[in-house]
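As you look at this complex, bear in mind that one protein chain is not there, while each of the others sits in place.
All chains are identified by letter, namely A and B, in their written order; residue positions are counted from 1 within each chain.
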Amino acid sequence: MVNMDAYQVLTAVHIALIYAVLAVPLTLSYKTTKIINFVHINFITYGAYVAVLLYVFLGIDNVFVAIVAAFVVGGIMGVMDNVAVFEPLSRRGANVVILMIASMGLWIFYKYLMYSVLDVLSRFAKANLVSVLLRFETLPRVVVGGIPITSAFLTAVVTAAALALMLYFVLERTAVGKAIRAIADNPTLAEISGIPRGRVVNVMWFMAGGMAAVGGVLWAIFAIATPEVGDTLILQVFAIAVIGGLTSLSRTALGAFIIAFAENLGMAFLNQVFGVPTSFKPFITFSTLLIVIIAFPPLGAGGGLPYRFLRKRR
Amino acid sequence: MLPSFDILGFLVSWGTFLGIYAILAISLNLEVGLTGMANFGKVAFYGIGAYLAASLSVYTVLAVYHVAAAPYTTEGIIALGKYGGANPALDLGIFAASLVLGFIIAGCVGYLLTYPTLRVGPAFLGITLLAFGELLRIFLLNYQPLGASKGLSGIPHPFLWIPDPVLRERLYVLVVLGFLAITLWFAERITNSPFGRVLKAVRDDEVAALCMGKHVPRVKATVLFIGSGMAGIAGVLLAFYMSSVNPNMFVPAVTFNIWAMVILGGMGNNKGAVVGAAIITFVDRILTFITPNLGITIITPDYIRWMIVGILIVLVLMFMPGGLVPEKPIKTPAWEAVEDLEKEPARGGDEA
Partner (left out) sequence: MTKPILEVKDLARYFGGVKALDGVTLEVPERGVIGLIGPNGSGKTTLFNVVTGFYVPTRGEVWYAGERIDGLNPNEVFLKGLVRTFQIPRLFPSLTVLENVLLTPPRQVGEKILVAPFRSRWEKQEKELARKAVALLKKFGLGDYVRAKVSELSAAHMKMIETIRGLITDAKVYLLDEPAAGVAYTTARELFTFIRRLRDEEGLTFFIIEHRLEVLMDFVDYVYVLHNGKLLSEGKPDEVMNDPKVIEAYIGR
């Protein structure tokens, strides 16, 4: 039916891994705070650019250094936003829609801050910083059964596994992690049990921001780094989180694979059978997002009616 | 030496953009400020109106003058330039038809899109509309009959038959501001009415409004019809002003620009939306006029402007959540009745 060789399958898996690393933190942050955070877009972009700037200005081409640095930068961004904007607004009684709009303002600010900084830095670097192909060889390229496996792919596998382990460990085995889950499941009860909400939520934001930033690095070494990297990926990432019901981290990871394969298989199908040009790929993604939201509406999420309003109900 | 500055030209240019954007801001205010629906896909309906106007006008002119070429080809554009200003009745007729159709079609799309998304919360509604907008844009980028990535140009200005371009622009700004006045009048009228009361109730507590007998999904769909229709009209006005449209004019950034206007001006206040639009379009136009005279700058002024927009949104929400012009209570004749009753002397049987 559809011709997909081993290489295309590998690429789909690679993309799925990156999507998972990007989407799981979004589910985590939404689940814990009920905020749809636009700054997630910037976590991704800033993460990618940590890798770019480390390479261009410091000559660092060790991908794992870049990953750790990106995690720290993303984490700090996440915590800062919470402390400076989300917490004060919540204390004043802002609802989730207002917080979402505030995050939108932050997103615009961060995005054009990045553009401005790159504008200035480009003059010093004398290099094009707006479209960068990073190819690190920290992990060696291997050939398995005649199929070349890129360094980026191996890096993605190793990183995704490490992050999954980290999340599992923190959420299941540490007090802070259990507190995060308590707040996510039942915030009022958590409050009453005396959990120090402020600190716990900050730890969550550090992890969410950090993970998303790492996803940005993985994308940069696989595809390309541009200041629009976060923006181009966010709707896919959001669709995946919605498939995960915005509550289940494991379902989100599964959703990443579903979307990655649907996109690539779907595109291959449309291309081979109907001759649709590959530039239509985002079209498939957005249609999928629309279909997913309409078919599996997260009931009551985002402040909606907590039940289904239907015309004929008997 | 001071650079020359055409003040009247600036005012006309600013006035036109102000009018178009204020209509968009009012439409968003009705949706989010009054009814609590966070619409992140406003630009989609703006684009529908603009493309409707563009395609209707260019295809009609070419058809009327029996030109075989398609409007997006070079021969087509030359033909449009030749015949565009020939017949005043045709130009004005196309303009009027575009406005009516723009409102209806954009409105219908808004209405239809809402029903499936109603079971999903207000925040998701916004993102669904955003995704729809992007879908539309990508479709237009690839759809040749509407010009694909180059879009459609040579759109005949409704006043193209007037030889003086300056007079043309001045007449047009009056038309645009006229539409703004109508839109503002309409918005104020429905806000200060029982309908407006229902909207605020839905914004406060959808479930309670439902329990009080209000058909909440239908109310929301109606508001989205009107808001989208208004955005469609703004799009029509834009297309004729710019005389060309292309998909990259309708990116999500435009929607967020409009959001900034509504937040700055004050959510829930229609006049505030106009104030917000005025300020942001003013800054935008000033930068456009001044930048060529500034010489080399280190950072593109556009970037600085957007950073300010972003921070402004956050600061306004944090420190001045009502915006510059806070929300006013609903004014209906009910209060006149109340005042009459208060003036009546107390009758017997009035319990304390």
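Throughout what follows, a residue touches a chain if its C-beta (ideal position, glycine included) is under 8 Å from a C-beta of that chain, and two chains touch if they have at least 3 such contacts.
As the structure is a prediction and not an experimental result, all values here were calculated from the model.
K.L.:
If I consider the whole complex, including the chain that's not displayed, which of B:222, B:243, B:257 or B:270 touches that chain?
P.N.:
B:222
K.L.:
Looking at B:131, B:160, B:175 or B:190, which makes contact with the chain not pictured?
P.N.:
B:190
K.L.:
Can you tell me which of B:67, B:177 or B:330 touches the chain that was removed from the display?
P.N.:
Checking the options B:67, B:177 or B:330, the one contacting the hidden chain is B:330.
K.L.:
May I ask you to list the residues on chain B that touch the chain which is not drawn?
P.N.:
186, 189-190, 193-198, 200-201, 203-205, 207-216, 222, 226, 327, 329-330, 332-338, 341, 350-352
We take it that only the chains that are shown with their structure count from here on.
K.L.:
Taking the mean of the CA coordinates per chain, how far is chain A from chain B in Å?
P.N.:
Inter-chain centre distance comes to 32 Å.
K.L.:
Sort out for me which residues of chain A touch chain B in the complex.
P.N.:
Residues 36, 85, 88-89, 92, 94, 96-98, 100-102, 104-113, 115-116, 119-120, 123, 235, 238, 277, 279-280, 282-283, 286-287, 289-290, 293-294, 297-306, 308-309 of chain A touch chain B in their complex.
K.L.:
Could you list, by residue number, the parts of chain B that touch chain A in their complex?
P.N.:
Residues in contact with chain A: 36, 38, 116-125, 127-128, 130-132, 134-135, 138-139, 141-142, 206-207, 210, 216-217, 256, 259-260, 263, 298-300, 303-304, 306-307, 309-314, 317-318, 321.
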